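Please see the structure below; I have some questions.
Only a single protein chain was left out; the remaining protein chains are all shown in position.
Residue numbering begins at 1 within each chain, and the chains themselves are lettered A and B in the order written.
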Amino acid sequence: MKKSLLTLFALMLALSLALAGCSSGGDSSKGGDDDKVDPNNVMIYGRGGDSVALDPAVVTDGESFIVTEQIYEPLVNYGKDNTDIVEGLAKKWEVSEDGLTYTFELEEGVKFHDGEKFNADAVIKNFERWAKSKDEEKFYYYKSMFGGFEGDEGHVIESIKADGEYKVVFKLKRPQAPFLKNIAMSPFAIASPKSLDGDKLSKEPVGTGPFKFKSWKPNDTIVLEKNADYWVKDLPKLDGVTFKVIKDNSSRLNALTKGEIDLMDGLNPSDMKKVQDNGKLQLFERPSMNVGYLGFNVEKAPFDKKEVRQAISHLIDKQAIIDNFFEGTAEPAKNPMPPSINGYNDSIQDREYDEAKAKELLAKAGVPDGFKMDLWAMPVARPYMPNGQKVAEAIQANLAKVGIEANIVTFEWGAYLEKTRNGEAPVFMLGWTGDNGDADNFLYTLLDKDNIGSNNYSRYTNEEVHKLLLEAQSTPDEDTRAELYKKAQEIIHEDAPWVPLVHSKPQLAGASKIKGFVPHPTGSQSFGDTSFE
Amino acid sequence: MFAYTIRRLATLVPVLLGMTFIVFMMIRAIPGNPAQLILGQQATQEAIEGLTRRLGLDQPWYTQFFAYIKGLITGDLGVSLKTNVPISEEIWPYLAATMELAFIAMIIAIVVGVNAGIISAWFQNSWFDYSAMVLALIGVSMPIFWLGLMEQYVFSIQLDLLPTTGRDNIRVPVDPITHLYLIDTLIQGRFDQFTEVIRHLILPGVALGTIPMAIIARMTRSSMLEVMRSDYIRTARAKGMKMFWVVYKHSLKNAMIPVVTVIGLQTGLLLGGAILTETIFGWPGIGTYIYDAISFRDYPVIQSGILVVATIFVLINLLVDLLYAAIDPRIKFK
Partner (left out) sequence: MSEQLAKSTPPLVPQHVPAPVEDKVISPWKEAWRNFKKNKIALVGLSIVSFFIILAIFADLVAPYHYRDGNLADKHISPSAEHWFGTDEFGRDILSRIIYGARISLWVGFFSVAGSVIIGSLLGIIAGYYGKWIDGIISRIFDILLAFPSILLAIAVVSVLGPSLKNALIAIAIINIPTFGRLLRSRVLSVKEEEYITAARAIGMSDFRILIHHILPNSLAPIIVQGTLAIAAAIIEAAALGFLGMGAQPPTPEWGKMLADSKDFIIQAPWTVLFPGLAIMLTVLGFNLMGDGLRDALDPRMKS
């Protein structure tokens, strides 16, 4: 028996070696009794991590949204490559003079994947599910974008009512300038009312989108197939989309090069040239809606001194960082928000690289010979900072020139965020990707004193900034708001709680046959009109 | 022997319990709150505190520990914090992936190692012997994560012979039944997929199998040399090449002892090595499952994942000890 087993193994080995020789030839789809799905018309999207859940209302991670964006749709959408508002499941909408009433006119004849009808009632049921839950851990985005839940003081939505089957009226308690932008966010997409009970949605998502959920192998693949009854004519063009987890960026590129996948995100900037030189591949650039920064804990000496913070700002060669670690695919940042967002203050003069100036400022702060410090660098690649560790090494080298000895410290990502949030890090690298393309989502969220212990990792407090940001929140007029934000940016620039480093443009690579794919600044987009040539 | 088995099994219980306790205390000492990771960078402090409460992580440790042990007794491994799925439901595909990989690695190690050992001994001091033994020496010193990278560079990137990552062709994915893809594809009669699965197994299998292969080769050779010193083999040798097959057959039985020893010794290394191999080859196995859980602070998964792996490990060791007795009559149990 032993011998026969061994013979079998030897045979298997021989067989496998022979197979290694004849690399994967034809796409064998002979077992394909699947109805009409052409495996060659299914797009395989390679990414670094798996989704957490497929109910967009309960997740906060991009890897989940990128999938739910295919399955569900919100009332209004962002433009293809910007955050302007265009129609979605609502074909028209009206805003009252006082900014308190929003009336949405819905598309008719739309059906959810489970055959349920999409109508005003479905919209109301979804919003009621969130508002009445009072479950801030579960519906985190609802609370943060609409100021709380039903009955809360800060809750901005007063009521939602149907006006006929295809009209919904939202009444607000007070004007909220970015209301439409909020409604358009992935978490507020509409799910089938029949699927709302319990936690079913997380595993068996049902929406109105161009693709239907088929299967999910955790940490491996999520398979979506074409929604043949999609309400937009002639869409989707693909027969399906498969999301495949390949953790390592360069392995993912290998898989793309070999044709195992069709599109990938998280391309290492250093691999861009490889993609450009390959006739079978093309590059996609995601417009920037993020900022990567070096933050100071303004409560910790010596970073409680403005001069020290400014001195370090003069020691960072942003262009060199961009050239070497972003291959030029980022813009140097001078403000805490990206230029594409309304209210960006372009008149601010960035602090240029200048060792002499830095020394002078250090002397003024009483530390002419430098000091020792811990420099925290994130352990994982983020869209705004594909390689924090290496950028930190470059910063470390520059600081050494004036006698500042930086010791690079890192923790697991979760611990890193928690410790930074608690103010344990004196100097740290972090960043932010905007949720909805509004200035409030950068300046107030990241630098207002209300958010210390939350997303204001610098623990920066400035009463004047606080006043400006609060005023901007309830000002409906966009131009007035922009002026308020510009003023706030001036003060922040002077105080220098951060050194804004870059606004990155994350790179994607895909097979050259892909058409109609436009990466969206928020990080997720529908593949409804993507096609293969 | 039955009594011995029972006694050994009984001693496993305190070991596994003690281990569970150590892991339990250890993961709670890891900085970083799972609630933070679940909610992400955008989360507020209140949300994090709320979730911490809901997950029961604000309870004293002993309450949590006894709750966990109580669950274990009823076969409940807990629920993953990340996916919200009971671990007993989601662990099998990962375990199956690692088992398939470890199995192939062991097959490669045994087939190549035993044969190299026998031939080396037969042609002692020949060029084959020398090169095989030098290779074996290098093999035991191999950092397998480097070997894996080099394999990818040569066989996948440069020669374009084999895939770099994953278990199957994504375009023609395997429909899992048992999650052991070699078996699944055979059941379904999908030989095209079967060959794909084999092709995906080769590179990680070789990487993971290298160290056991080298050790098996060396041990087989030395046990063979002892056998060959016996008179009857010397006579057989004198009669020439034909006798090689006689000796070969005879040696296979002898080689079983080193092989079994190595399986016992290397299972732990294999399971550990699997973390590195799986990381490099994007293999969705138990190693990555636990490793990801550590990064994500998914306490129940770390806890139960390690418990499952350790249980398998100690059971295999027990099995190996029992096998010794079966193979080698000299060994007896008290």
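In this text, a contact is a pair of C-beta atoms (placed from the backbone, for glycine too) under 8 Å apart; a residue touches a chain by one contact, two chains touch by 3 or more.
Only a predicted model underlies this, so the values are computations on that prediction, with no experimental measurement involved.
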{"item": "Residue of B:9, B:69, B:138 or B:326 in touch with the missing chain, whole complex considered", "value": "B:138"}
{"item": "Contact partner of the left-out chain, one of A:125, A:200, A:237 or A:274", "value": "A:274"}
{"item": "Positions on chain B contacted by the hidden chain, ascending", "value": "11, 14-16, 18-19, 22-23, 26-27, 29-31, 133, 137-138, 140-143, 145-147, 149-150, 152-153, 157, 218-219, 221-222, 225, 268-269, 271-273, 275-276, 279, 287, 290-291, 294, 302, 306, 309-310, 313-314"}
{"item": "Contact footprint on chain A, counting only the chain that is left out", "value": "248-250, 268, 270-271, 274, 320, 323-324, 379, 389-390, 392-394, 396-397, 408-412"}
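The working rule: only the chains that are shown with their structure count from here on.
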{"item": "Rounded Å distance, chain A centre to chain B centre (Cα mean)", "value": "37"}
{"item": "Interface residues, chain B side, partner chain A - complex", "value": "30-47, 50-51, 54, 82-85, 90, 93-94, 107-108, 110-111, 114, 152, 155-157, 160-167, 169-173, 176, 188, 190, 192-193, 195-196, 198-199, 201-202, 249, 252-253, 256, 279-280, 282, 284, 288-289, 292, 294-297"}
{"item": "Contact set on chain A toward chain B in their complex", "value": "2-3, 6, 9-10, 12-13, 15-17, 19-21, 23-24, 27-31, 39-40, 42, 44, 52-53, 60-61, 136-137, 140, 143-144, 199, 202, 217-221, 223, 242, 244-248, 251-252, 254-255, 258, 260-261, 411-419, 421, 432, 435, 453-455"}
